[in-house]
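Down below is the structure, laid out as structure tokens.
Removed: one protein chain of the complex. Kept in place: all other protein chains.
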Amino acid sequence: MDFSSLIGCVSSASCMVTQSLSGLTIGMLLFLVASGLSLIFGVLKITNFAHGSFYMLGAYFALTVYQVTNNYFLAVCGAALGVGLFGVLFERFLIRRIYGSNVLMQLLLSYAVILILDDIVMLVWGSEFQSMGMPDLFRVPPIRFAGAYIPVFYLFLIVAAFAIAGGLWFLIEKTRFGKVVRAAAHNGEMAAALGINTSLLYSFTLGLGGVLAGLAGGLAAPVRSLVPGMGMSILIESFIVTVIGGMGSIVGAFVSAIVIGLTRSFGGIVMPEFTDGLMFLVMVIVLIVKPTGLFSKGRD
Amino acid sequence: MGKTGKRSIHRRAFVKGIGGVAMVAAVAGFPAIVRARNTGPIRIGVSAIMSGRVAQMGSSSTNGAIMRVDAFNTSGGLNGRMIELIIRDSKGRPDEAARINRDFINRDDCDMILSLEASTGAFAVQEVVRELGTLCMHCLSETSSLTADPKLRTPNAFRSGRQGAHDAISAGSYAASIAKEKSLKKWMTVGPNYAYGHDTTEQFLNYLNHFSPDIELGSQLWPKIFQPDYTDVINKILQEKPDAVFTCLWGGDLSSFIEQGNLYGLFDQAQYFCIALADYTTMAAVKHLPSGIHSGNRYVSTFPGSATNAAWEAEYVRQFNSRPTNWSWEAALGMQFLIEGIRKTGSSDGNEIAGVLPGMIVNSPFGVDGTITMRAEDQTIVEYGTGWGVTQSTEPFMPNVTPTDWKLIYELEAAWKKEQGYI
Partner (left out) sequence: MQINTFTRYSVVALLVFVVLAAIPRITDDISILDTGIMICANGLFALSLNLLVGRTGLLSFGHGGFYAAGAYSFGLLMQTGMFSIPAAFALTIVFVAALSALVALVCVRLNETYFTFITLAFQMLFYNIILSWTSLTGGDQGLLGGIPKPVFLGIDLVNPVHLYLFCCGIFLVCVVLLYQITQSPFGYTLRMIRDNTERARFLGVAVNRYKVASFTLAGAFAGIGGMFMALFVSGAYPSFGYWTMSGDGIFMIMLGGMNTFLGPLVGAIILIVLNDLTTIYTDHYGLVLGCVILVFVLGLRRGLLDFIVEGIRDRRASKMDQTIQPTVPKEEIPR
């Protein structure tokens, strides 16, 4: 446990900038995945354990589009649309059939989907790990600020994620569609009774969750190595984020994603070998103090 | 050596003789194992990791074994008896590996085991073959203690792969010479946070200090294996400004680390020593491979620089449409030893083959001087090509490799074994 390094870092501007930035980068990517998870839970009351696989698909779709078009923005859009479409199909053909069943059936279904998708990805793209490579646009020297190195790509990531978060907030809070989503999240039956086409809404919500996860996969692809099964780690982490923030709360996911991101980056200075354990410890503490998550309304 | 035969027959007699429930079944059923089969295919059980994140380990290693077996079978096999490989996916779970290998021996009538498990799985398989007495060739486990530690070693198990201890000596001596040449005083290490990472790094530092005692060691970083984001590691390196960094990251982790490091211009600021970079998959995957990184040889066709090595690679590419990995050659070599044992004894009896393997020398494109020896005292290979060079971003990626002198390796390895209490 290296607290002296932590104190040293806090007192150094360059270290603060670097660690905060890396915490933000991790956090924002986590938020994109976790927000989809939270949204799906909020509206459909379903925990989408296959969400990590959505992220994986996003990364692979982005890779393929990039290999074909050599255009990063097209690649990210391709990822978002592809996984969004997959999300809609996933809802229509699989999730819809288990709405009445208990959460364990959802879990079992997601497990089956994860197994199948991992194998399909291996069949289509191969078992070897692959790399997209940094798009030429971002292959520039890092920005120097307060003695710290700031890669331009990470700045782009943070800005893009913030923009998406802003767009999502706008969608949920300010549009009519968002009002429908909030209504259905609050009381699905009532919403249906009021004439809202809940089945279409559910498909759409899962599609939106897919879009968010796909965006995360596509945005992260240049700095990740792609391999079948890569969805697992982000699933666990985004799960923790959603639980801490409160299932169903986008704002909660945002705040807790940043908290977790910063915990990882600063925690990595103090006890690098136990950062995972640290995350679970935070989760345990939050669950003891406020079991429904920091930003939930206190209902179960 | 007769050791194996006596011990396993003893156990079987013990089992047969023990009173109690299974007497009738034992007498009726065990002959299948006691009697070596003289006809029919020679069955070899192969458990490998064919799915999940390291699926490439399974696919490339089984490819190497298959290539060898096909050559043997096409040339007539053993007087018409062909080798049949039974390949099953252990999914990287050691309990699954244990179960699969027990079934190979108990149910599927396998004469011997070719273990293509990673280190944890290999230890699990070791316990199975220790108990059941079947001949086993571990190919991919690099943990030295599997064969070096007399408590873990067993007379019927062999290793046809490289060892962490050897690679560390090779790395340490090379790194020390470069350190002298370029005045690299301050070092950092980055290792994946599991047994391989810790052991390899510790051993490397041991030998680096041995050859270059005035090295100053800064921070040691331990990212989690398969960790996708290396920003904190990179930042620490940027903060400390070392002269040189040693890393035993491999595969996708190494590729991510390099891609992310490039964003910070990391590789212009220090000399990097990557034990696992010279692997075609990794070098091809990294889209913007910086030049001038030092690497040990995992597999490159330029080292050992023989015609047979180049030919082996060409044949592998022709058959499998992908380039061989470190795992490919280790599995191919393991298969070669088993085949040589089969030829020499003229049988498929694991006990007999285990008797001729210790001390066996085979011709191999991967041997430093064209041959590789299965050392008798600890039943692991020596004289395989291990060396370091500088990588470049275009083919052939690592044109010049400085081989490490095996005499040096033997001397330091013996000292290490004494230190660990193994001898």
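We call the chains A and B, going by the order they appear; numbering starts again at 1 in every chain.
We adopt the following convention: a residue touches a chain if its C-beta (ideal position, glycine included) is under 8 Å from a C-beta of that chain, and two chains touch if they have at least 3 such contacts.
In this text, all values refer to a predicted model and were calculated from it rather than measured experimentally.
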| item | value |
| --- | --- |
| Shown chains touched by the chain that is not drawn here | A, B |
| Selected from A:Val88, A:Leu109 or A:Ala216 as touching the chain missing from the view | A:Leu109 |
| Contact with the hidden chain (one of B:Thr120, B:Ser219 or B:Thr308) | B:Thr120 |
| Subunit B, residues in touch with the chain not shown (by the definition above) | 15, 18, 20-22, 24-26, 28-30, 32, 50-51, 88-89, 91, 93-96, 98-100, 102-103, 106-107, 119-120, 123-124, 127-128, 130-131, 143, 145, 151-152, 194-195, 198 |
| For subunit A, the residues touching the chain missing from this view | 47, 94, 97-98, 101, 103-105, 107-109, 111-116, 118-120, 122-123, 236, 240, 243, 247, 273-274, 276-277, 280-281, 283-284, 287-288, 291-292, 300 |
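The rule we apply is simple: only the chains that are shown with their structure count from here on.
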| item | value |
| --- | --- |
| List of subunit A residues in touch with subunit B within their complex | 14-15, 18-19, 22, 25-26, 118-119, 122, 127-134, 138-139, 141-142, 149, 151-154, 220, 222-225, 227-230, 233-234, 264-265, 268-269, 272-273, 275-276 |
| Interface residues, subunit B side, partner subunit A - complex | 50-53, 55-56, 58-59, 193, 221-224, 226-229, 231-232, 235-236, 238-239, 251-253, 255-256, 259-260, 262-265, 281, 285-288, 322 |
